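Just one protein chain is left out here, and the rest sit where they should.
And then subunit A:
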Amino acid sequence: MKADGEITHFDNVGLRYSTDREVLSDLSFTLYSGRFYFLTGASGAGKTSLLKLLYLAQRPSRGMIRMFGTDAITMPRSRLPQLRRRIGVVFQDFRLVPHLSAFDNVALPLRVAGHQERDIAGPVSDILEWVGLADRVDARPATLSGGEQQRVAIARAVIGQPAILVADEPTGNVDPDMALKLLRLFEMLNRQGTTVVVATHDLDLLRKVPDSLIMRLDKGRLSDPTGALRYPPRAPA
């Protein structure tokens, strides 16, 4: 049963690739609307695998995942796009479409959602200005710096006003100043009601968002240092 404000619920989820050992084991937790979550853990702890389950790029080997109140495991494949449109993703390697301009990359989620062209130009220009790329709208990804690509990826992730934003090491390729700037962007989105999940192994980053909740992965298992996984969740300090 869906709890109030629930975005996603994992119940005893495990994931293994082919016949190898499980990379994620016995994950049971709930993420709530409007919260800011950090997902931490050493390299190889399973952060990216967990995020893949969160943004529905992967089905678990066992267990149950409920997304926006819908069983994401048994639901027909044809309904996946509707759920995915409510999830914004910032990939670790950005995954921009190489032959499209910054503008068209950011416009992509709106176009696949069927928005009219006349309704796309304004929001896309605004958000590119917001991430400081107003003068780079026509640039192809290959001509953008790492930080610029990162910002295009973030703009693309948030243009559809997703219910949840999932970011995999979003500050991994940028300098400390830009990392802080991106974090402020995420906080601003979070204040507007978007649930934010940021995977990082940069512990300094965690201290910069004091109200955040922390999920720690260790060898594919989840620990709960801040009580983020309890129901009801601990009230932010």
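Keep in mind that, in the parts below, a residue touches a chain if its C-beta (ideal position, glycine included) is under 8 Å from a C-beta of that chain, and two chains touch if they have at least 3 such contacts; residues count from 1.
Methods note: contacts and distances are computed from a predicted model.
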item: UniProt protein name of the chain not shown, from "Branched-chain amino acid ABC transporter permease", "Electron transfer flavoprotein subunit beta", "Heme exporter protein B" or "Cell division protein FtsX"; value: "Cell division protein FtsX"
item: Identified contact with the non-displayed chain, of A:31, A:107 or A:163; value: A:107
item: Touch criterion as defined above, residue of A:13, A:89, A:182 or A:217 at the omitted chain; value: A:89
item: Missing-chain contacts mapped onto subunit A; value: 55-59, 77-78, 80-82, 84-85, 89, 95, 97, 99-100, 104, 107-109, 111-113, 117, 156, 160
